[in-house]
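Notes for the one structure printed next.
Apart from one protein chain that is not included, each protein chain of the complex appears where it belongs.
Each chain carries a letter (A and B) given by its place in the written order, and its residues are counted from 1.
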Amino acid sequence: MDNDIILLGHGSGGKLSHQLLDDLIIPKLSQSLASGGQNDAALLEISGTKLAFTTDSYVVDPIFFPGGNIGDLAVNGTVNDLAMMGARPLYLSVGFILEEGFKKSELALILASMRSAADSAGVTVVTGDTKVVPKGKGDRIFINTSGIGVLEHGLRIDGAGGRVGDQVIVNGSIGDHGIAVLSAREGLEIDSGIRSDSAALNGLVEELLVLGEGLHVLRDPTRGGVATTLKEIAIQSGVTILLDEESLPINPGVKGVCSILGLDALYVANEGKLLAFVAPERAAEALAIMHRHPLGKDAAIIGALTESSEGRVQMKTSVGGVRGVEMLAGEQLPRIC
Amino acid sequence: MCVGVPMQVISIEGDLAMTEVDGVKREASLMMLDQDVVVGDYVIIHAGFAISKLDQEDARETLALMREVFTPELMG
Partner (left out) sequence: MKPMNYLDQFRDKELVAGLARRIRELTAGREKPLTFMEVCGTHTMAIYQFGLRTLLPPEVRLISGPGCPVCVTPNGYLDRAVALCRLPDLIITSFGDMLRVPGSSSSLMEERAKGADVRVVYSPLDAVQIAVKNPGKRVVFLGVGFETTAPTVAGSILTAAALGLDNYFVLASHKTMPQPMGILSADPELAVDGYLCPAHVSAIIGANAYRFLCEEYRVPCVVTGFEPTDVMQGVEMLVRQALAGESKVEIQYSRVVRWEGNAKAQSMLAQVFTPFDADWRGIGILPGSGLKIAEAYAAYDAELAIPVSVEELKEHPGCLCGEILKGKVSPFDCPLFGRTCTPESPVGACMVSSEGTCAAAYKYAR
């Protein structure tokens, strides 16, 4: 096995990604990354003002997919990273790397989507940069967005905040984005009717802040899916999370594609979903808040934190058995076996 | 080693069928099937091929019998 090169799996959000971060990037670049790398954004204090600062790059293929494109993904993704820290997102920067030969009409569509997404989220793009690389050196368009938000409350919401007894709540169906993108990819030719759930979650998060000290963790399960995100939080918080398979909201179309390709929806990316860890006595209230919001109509309690541990995730299956949920090494691949 | 899904035939053109499960559609080849299929039948799809028909009556009977024997307390 050649350990000297970067593999696609290093970008998939699973174990290989973590290894790259822990073994190479954090030691070489900055120890501050250790905490900022675990949470969705870095928390900084400048002259008494608490800020959240984050960055994300977007390389999705295909760049246009049912329900969205790389542009609105780039805006919503960074807005959401700030929102997951409980920050109010304010300003974004945008960096484009364009491949020579990329169609201006496609760029125009992407830009329009970005503007629309930014307006919906209430953020402004205030600075940016554009570079062009020769044909063959870039996959049409790569986008990086960085964002700044303010924390206007004293709450500490991060991955280490999970407490035994907490209820895990998701705001809607899982696996939509990843399956929408996969269905559109050449070679798989599946007509699923599934659309990406790409959306800005800061509005929903603002509503949830009334839970105050009862809101312990917020995170958006993007690449690697719900399973990977829960495993990360379980390790950070030092707890065991027990999921209830029957409570997982999954669209029938997502189930269908997963059946055909041998995939597990728990590992499929989401772009408009958050996981909230809420103190048990506030869980019903949290659910009600979500149900009242357009992005939370299908919200459900999907699990609970059962005990302290080195960080485990287990699931009670739909037929009453119990199984472990681990982090994948790299990207999930379709299988026939 | 045989991930295969029951899918319903919604249209047939020669050796190809359009099949559907839970609203998801995928074309499948009927080339290796030794049974006749018509629209509405269920087939098991593996790697883009129908490998066998699913006998719907047998399926319903199997379920009914299993329910009678193993969950009699739930029967009407």
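The rule is simple: a contact is a pair of C-beta atoms (placed from the backbone, for glycine too) under 8 Å apart; a residue touches a chain by one contact, two chains touch by 3 or more.
Treat the numbers as computed from the prediction; the structure is a model and nothing was measured.
Enquirer: Can you tell me which of A:Ser113, A:Ser173 or A:Ser259 touches the chain that was removed from the display?
Expert: If we include the chain that is not displayed, A:Ser259 is the one touching it.
Enquirer: Hey, which chain B residues sit against the chain that's not shown?
Expert: 1-6, 8, 21-22, 29, 31-34, 42, 44, 46-49, 51-56, 58-60, 62-63, 66-67, 69-71, 74
Enquirer: In the complete complex, the non-displayed chain touches which residues of chain A?
Expert: Within chain A, the residues touching the omitted chain are 1-2, 5-9, 15-16, 19, 187-190, 246, 259-262, 264, 315-324, 326, 328-330, 333-337.
The rule is short, and it goes like this: only the chains that are shown with their structure count from here on.
Enquirer: Could you give the separation in Å between the centres of chain A and chain B, each centre being the mean of its C-alpha atoms?
Expert: So the centroids are 36 Å from each other.
Enquirer: Which residues of chain A touch chain B once you look at their complex with the stated criterion?
Expert: Checking each residue of chain A against chain B gives 189-193, 252-253, 255-257, 259-262, 335-337.
Enquirer: Quick one: in the complex, what on chain B touches chain A?
Expert: Within the complex, chain B contacts chain A at residues 1-3, 5, 7, 21-27, 45-47.
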